[in-house]
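Below is one structure, written out as structure tokens; the observations come after it.
Removed from the display is one protein chain of the complex; every other protein chain stays in position.
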Amino acid sequence: MNSQNQSIIIKTAFRYAIPFIFLYAIYVLTHGEYSPGGGFQAGGLMAIIVVLSRLVEGDKAQINISGNKAFILAGVGTFIYALVGWVTMAFGGNFLSYSFLPIDVADKYRHQWGILSIEIGVTICVMATIITIYDAITTKGEKDAE
Amino acid sequence: MLNSIISNAIYILIAVMFLVGIYGIITKNNLIKKLIAMNIMQVSVIFFFLTLGLKIDATIPIEMPGIINVDAYINPLPHALMLTAIVVSLSTTGVALSLMIRIGRFLNTIEEDEILRRMEE
Partner (left out) sequence: MKNIQIILLMMVFYIFLNAVGGLPIVGDVDSPAATHISPRYIEKSYKETGSKNFVTAVLADYRAYDTLGETVVIFTAGVATVLILKVFQKEK
């Protein structure tokens, strides 16, 4: 998409929407235990920020995560999820049993910390995968006409 | 007879949506129209599982202060299982689109009968 052909309203106005989308995504992620939400919804919202910026400005976007870095982030998100499981296994319990987490609070708060860490891992993985798929589909190959 | 149709109207609508999806996959020639019809079929299956969890006069599955009766909340299990199904449909759409781009660059067409004709050459 050429950035010279977009109207000046879109090029100016999309920057005002981005901090509100980001704040709403973090709200949905952290309030997953009190209202509808959770990790998958927050990941989709966060991916929309980068996709919107790339739709308006093309390759010269300033709010951008490149395709290679997003690919690595997807693996990091899945690894965070499995890391929580391995930590609970190392301290005596089964895989992903939150009562054995090594933090010094009551049992109910251990479950809440476990759920929050898992949702953070899922959010990073979903965001990075959507950006990776978008980047792989829209980057020009050498056989594409200009 | 009319009473049984009205009380089962949700199931009949879901069956119609499923068959519209299958009709689109079988009949249409363009690959992107087939992909959209497959998406409609997946959404109809997700709706079917969600209607199995309904309860009369029940509220959303988040604990409200003061409502303790189990029959006042709808069943949370189908919602949790269908989150996985929604995400799987996103993944298959992404991979299907990438396969279509590859076919389109190689054969210069996306219509199914043209693809079969050009592959034999």
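We just call them A and B in the order they show up, numbering each chain from 1.
The definition used in the following text is that a residue touches a chain if its C-beta (ideal position, glycine included) is under 8 Å from a C-beta of that chain, and two chains touch if they have at least 3 such contacts.
This is a predicted model, so every value here is computed, not measured.
The hidden chain makes contact, of the residues B:30, B:92 or B:108, with B:92.
Considering the complete assembly, chain B touches the hidden chain via residues 4, 7-8, 10-12, 15-16, 18-19, 22-23, 26-27, 51-56, 61-63, 70-71, 73, 75-80, 83-84, 87-88, 90-92, 94-95, 98-99, 101-102, 105. Within chain A, the residues in touch with the undisplayed chain are 32-39, 67, 71, 74-75, 77-78, 81-82, 85, 95-96, 98, 108-109, 111-112, 114-115, 118-119, 121-122, 125-126, 128-129, 132-133, 136-137, 139-142.
Just so it is clear, only the chains that are shown with their structure count from here on.
Centroids built from CA atoms put chain B at 24 Å from chain A. Against chain B, in their complex, chain A makes its touches with residues 34-36, 38, 40, 126, 133, 136-137, 141, 143-144. In the complex of the two chains, the chain B residues touching chain A come out as 60, 62, 83, 86-87, 94, 97-98, 101, 105.
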